[in-house]
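Only a part of the assembly is drawn; its chains keep their places, and the rest are absent.
Chain lettering (A and B) follows the sequence in which the chains are written, and residue indices restart at 1 in each chain.
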Amino acid sequence: MDVGFIGLGDMGAVMAANLVKAGHTVRVWNRSPGPLEALEREGARPVASARQAFAGEAVISMLADDDAVRSVIVEGGLLEQATKNLIHVNMATLSVRFVRELAELHRTHNVTYIAAPVFGRPEVAELAKLHIVAAGDPRAIETVQPLFDAMGQKTWRFGDEPHRANVVKVTGNFMIASVIELLGEATAMAKGHGVAADELIQMLTGTLFGAPVFQIYGALIAQQRFEPAGFKLQLGLKDVRLALEAGEDVHAPLPFASIVRDSLLDAIAHGDSNKDWSALSRVAFRRAGLG
Amino acid sequence: MDVGFIGLGDMGAVMAANLVKAGHTVRVWNRSPGPLEALEREGARPVASARQAFAGEAVISMLADDDAVRSVIVEGGLLEQATKNLIHVNMATLSVRFVRELAELHRTHNVTYIAAPVFGRPEVAELAKLHIVAAGDPRAIETVQPLFDAMGQKTWRFGDEPHRANVVKVTGNFMIASVIELLGEATAMAKGHGVAADELIQMLTGTLFGAPVFQIYGALIAQQRFEPAGFKLQLGLKDVRLALEAGEDVHAPLPFASIVRDSLLDAIAHGDSNKDWSALSRVAFRRAGLG
């Protein structure tokens, strides 16, 4: 396919590279030109303006957050100038509220909007093993499925209202953060009674809790290995805020998200903003006098 | 081995039966004589007093809670009358505080105390597939290992201080309860935005959250199937209380446990005491006006 790609950060760059490898023609654009050169060497075609990327059969965007999307796409006037029948696949983690607004805006401008946020860190993206959560017009999703197949191991479909894919993404991240908090509380309490974190986690993940989320974060916590950051704690705060906001939109209290938010602030107050978000577990230890 | 067994409730009865099947000589006793007859038919030997069970090489006890153990074993004077070199394997879920006291009491009376609480519901116990968490004198554990092998699929060792096994058990149950609360909050919020619980859970357990704890409770919540109770909600409250108390003993705040406790009370106030503890998830739905 002939596809544009906007937003070449840690995730976007490897995703675009995978599209090139899979034989697609990829017009790439980024706000800062840094990542363009390397991608050009891999076969992507740098374009001079976002408008040139926001054209063709489909365009994927992978911008940092709501503000970046608003600035580049909405205020940048891309919708007004989009080519006919363009499918915009927005793979960023955005607020549910903003995606509802975006979907409406695209409808007004006759641009098809597919929300397709992903689960997976950069190293997973590199292996084209992302889990992609897609929602929007089913035929448009069929059309771009080859693109998803080039970037991910599986596409999970959530109907034709785009914002629902973002609900799922936000929910997933809220759940990961909550598992980290839970592991922090559990291991702090156990340690207070003389039970070592690694032994506890080995048992847990060997029985009922044998899932990647417990294995990955359990290991980081047991080894107190919070650097380098796979996902920065301050970004975790952003995502928990998205969950709280999504809850607020449907007046759903999320007491666990509130606790996690408070623990994240505590962690930031103690200098852990740029550590991996598993460093959230240190709060439980510090509060128990085990810091 | 020649082993006594005290406490033949839902769990104890099938555990004792498995010991018989494995060829051990099992002297069984229960406060109410109901379960004795069936076990006798399977080859166990009913004895007339707890004292006769609290004798021989080893005795296993599987009583309901702290109060039952205090009444039958401590106040019943069993420690004073125990045979020499007896190993007492206490497999019940008890408070950490009480187990510390019990271990000390056994030491005074020269009875070896092994704590060996289990993970697994009655149907798992029936298949001899329990996970057994053991702590206490290592040589005594070696001695009773054939008994564990007859009842469980794996024994997890946590050193020679008995109460640590109970810390692990209490921590595990606190974590299960927290996962239920988390699934309740997540699915309520998602539902508010039109995402069906079963689709959300299918995706979650197909990715990062692919562990029995998410699969089992996710399915119950998605299907709103809270009866019959695999584990009653009011017993869940008891166990979360044990976690809060164990946290208090080492001044470790457990904010998630406090939230779960409040949700359990809310559930009980709305008539769900005797439902499965996955009914805890209904609280999040009710609070969001989705009840």
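Throughout what follows, a contact is a pair of C-beta atoms (placed from the backbone, for glycine too) under 8 Å apart; a residue touches a chain by one contact, two chains touch by 3 or more.
Nothing here was measured: the structure is a model prediction, and the numbers come from that model.
**Student:** What is the total copy count for the complex if 2 chains are drawn?
**Tutor:** Assembly-level count of identical protein chains is 4.
By our rule, only the chains that are shown with their structure count from here on.
**Student:** For chain A and chain B, let me know how many angstrom lie between their CA-based centres, rounded off.
**Tutor:** 38
**Student:** Where on chain A is chain B touching in the complex?
**Tutor:** So the residues of chain A touching chain B come out as 96, 119, 131, 133, 154, 156, 158-159, 161, 163-164, 167-168, 171-172, 174-176, 178-179, 181-182, 185-186, 188-190, 192-195, 199-200, 203-214, 243, 246-247, 249-257, 259, 262-263, 284, 287-290.
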